[in-house]
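Here the complex is missing one protein chain, while the rest keep their positions.
Chain nomenclature is as follows: A and B, assigned in order of appearance, with residue numbering initiated at 1 for each chain independently.
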Amino acid sequence: MAKFLGTRVLHSGIALIGLILAVFFLVRLTGDPTDLYLPIDASLETRKEFAHKHGFDRSAVEQFLVFLKDVSQGDLGYSLRKQRPAMELVLEAYPTTLRLAGVAMTLSIALAIVVGSIAAYRPGGVFDRISSMASLAGASAPDFWIAITGILLFAVTFRWLPTSGVGGIEYWVLPIVVLMLRPFGLMVQVVRASMLGALSSAYVKTARAKGVGESAIIFVHALRNAGLSVITVAGDLTVGLINGAVIVETVFGWPGVGKLMIDSVIQRDFPTVQAAVMVTAMAIFLLNIVIDLLYVALDPRIRHQ
Amino acid sequence: MSTAEQEAITIRRVTPWWRLLPRDKFALVAACWMVVLFACFLLGPELFGKAATAINLRARNLAPGSLENGWLMILGGDALGRSILARLIVASRNTMTIALTAVILAMLAGGALGMIAGYIGRGVGQIIMRFADVLQSFPSLLLAVVVLYVLEPSVTNLIIVLSITRLPIYLRVTRAEVMEVRERVFVDAARALGGGRFHILRRHITPVVAPTLLTILTVDFSIVMLAESSLSFLGIGIQPPEITWGLMVAQGRNYLSQAWWLAFFPGLAIMLATLSGNILSNWLRIVSDPEQRWRLETVGQDKRKPEKQGQGAGGRTDG
Partner (left out) sequence: MNFKNFSFGKYSNRWLTGAAAVAVVFGMTANLQTVQAQKIVTVVLSEEPEGLDGCNANRSTVGRVAKQNIVETLTAIDPKDGAITPRLATSWTKMSENTWRFELRKGVSFHDGAPFNAETAAKAISRTMDSKLDCETRTKSFGDIKLTTKVVGSHTLDISVNKPAPILPTRMGVVSLSSPNTPLDKLVLNPIGTGPYKFDKWTPGQEIILTRFDGYWGKKPVVEGARYIWRSESTVRAAMVKVGEADIAPNIAVQDATDPTMDFSYPNSETTRLRIDVTRPPLNDKRVRLALNYAFDRDALRGSILSKDIEHATQIVVPSINGHNPALKVRAYDPAKARKLIAEAKAAGVPVDKEIVIIGRTNIYPNGTEAMEAMMAMFQSVGLNVKLRMMEVGSWLKYLTKPYDANRGAILLQAQHDNNNGDAVFSIFNKYACGGAQSSTCDKPMDALISKAATQSGVQRRDAWREVNRIIYEDLAADVWMYHMVGYSRVGSRINFTPSISTNSELHLEEMTFK
């Protein structure tokens, strides 16, 4: 186990360095931020002076050497847009993202397992049809459409909920529902598909023959066998949310890392993009390690490979 | 199909799929819808190209449900008074080309890499998985901006961007399933009988992995469409005067409180395409699965025939 973790962390570290290199050089292919940062009417001299001061008139390799030197001193650069340390911006935004992702995924997984399992128990049945249609419709609906319609309906027409913003539990309702639609929809489908396979396998029949109750068959025996793909898909969906829930952050005014990333890419705020990728990548790599550990916990045979 | 499955099918009298289809109303409707979409894909731009671009500011944001301005305005008019129905039909070609190509490419590439990672071995597998980590952590918007800024913003480049961002999920799911399946007895048996790696992957592992991948694929269709929509909204990717459903959704975004139909109908089109794809893939799965096929064959007779559940065992054993 320790050896597994050791090599895994080492490999992830190498991949992280590769990622940072890729981001550093690729982001510099997207143009010179001088024009975006300076006012549209700035003179050519001002532009040259700005580019020179921030090193954009130098080659990408030279810029990278400066970056390495700064990083070795613990300095990840200043955000061009906000004139503050880039890492500070990212770390400010990250808790919001993690909270949203955590709550939305926990609820989605729990609900999807129950709904998907029941649907798989009688494929083609009424429950299966309704739950499949509803979850798919939710997953394939444009999320901003749901978000804004939700605001207009529940905050403006009925006045049950606040329109947007951060605060107590009533502020969470709309964002979380919007955020859950896609993970829940996809998870229901995957749980259902995996359970279908598992329910018709021999060991479930054996369990049934032994007189194990139906609910135990579904939620313990079959589900456990269906677990690998469910965990994998859940992991991928979590990664999506860790990268930021852009629509929810934008519409509801939750200051997360998704909006920060989009603004920084569009505004060519290179230091912030780099810092944001660094932090999200670490979270994602960590999550993938946890998922691999879960595989082993769920299916001990995998350990022997 | 494994030999066991073939055996299971020959035991029963096989009803051909086209006779099974009408027995499942949902699948039938879904199939009909697919035919309609395919017709739009083939003929739409040629038949309705003019109507989709004809600007008529008097019919601006015209509400749906009225035939007064001609049947093409039945779904209303957009912000420039163009027929939403005509635009939906014309957009179907771009939409399907982009979304279907992107998801299928992602599935094939992801599936192949996943099989290698899950089956062949540690070294290569580790490299592939860390590569997947990097892909997952690379901001997809940045990828889009890089590709579409450095190269030309074309449909092909957009497809490449979208399929790269969707690749990791197929890769991971395939690998996870392969790791589990390859330990099952029948694979061991096949290996013992001298089946080559490729033979085992193709004959034993692919049939088990495929249903999950197909399930994800159908949902992914809408995810890719909506991702394309957000790219359009940010000014990257497909832009007017081209049309896709995603672009129509993005353009309707600013009018949600005044003219909901601008974003609603293209959103509905995405949703319906996804739903019918999903229903059909579920149906196909049941048809091709001897364990489940009885559900369709017996429709209209007894709803449940539990005694048949016991038949066909041995399709997948686990020991």
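The rule we apply is simple: contacts are C-beta pairs under 8 Å (C-beta built on N, C-alpha and C of every residue); 3 or more make two chains touch, one makes a residue touch a chain.
Since the structure is predicted, the reported quantities are computational estimates derived from the model, not experimental observations.
Which of A:Ala22, A:Leu38 or A:Val296 touches the hidden chain is settled by the complete complex: it is A:Leu38.
The residue from A:Lys69, A:Arg84 or A:Arg122 that touches the chain not shown here is A:Arg84. Within the complete assembly, residues 53, 55, 57, 60, 79-80, 145, 149, 153, 233-236, 239-241, 251, 254-259, 318 of subunit B touch the chain that is not shown. Panel shows subunit A; residues 30-31, 35-47, 49-50, 53, 81-84, 89, 92-93, 96, 99, 102-103, 106, 144, 148, 151-152, 155-156, 159, 162-169, 171-172, 203, 220-221, 224-225, 250-255, 266, 268, 299-300 of it touch the chain omitted from the view.
In this text, only the chains that are shown with their structure count from here on.
The geometric centre of subunit A is 21 Å away from that of subunit B, both derived from CA atoms. Those residues of subunit A that touch subunit B in the shared complex are 11-12, 14-15, 18-19, 22-23, 26-27, 29-31, 123-124, 129, 132-133, 136-137, 139-145, 148-149, 152, 182, 185-186, 189-190, 192-194, 196-197, 200-203, 205, 225, 228-229, 231-233, 235-236, 239, 243, 246-247, 261-262, 265-266, 273, 276-277, 280-281, 284-285, 288, 295, 299, 301-302, 305.
Those residues of subunit B lying in contact with subunit A across their complex are 24, 26, 122, 126, 129-131, 133-134, 136-142, 145-146, 149-150, 168-169, 172-173, 175-177, 179-180, 183, 208, 211-212, 215-216, 218-219, 221-223, 225-226, 229-230, 234, 249, 253, 256-257, 260, 263-264, 267, 270-271, 274-275, 278-279, 282, 285-286, 289, 291-292, 295, 309-310, 313-319.
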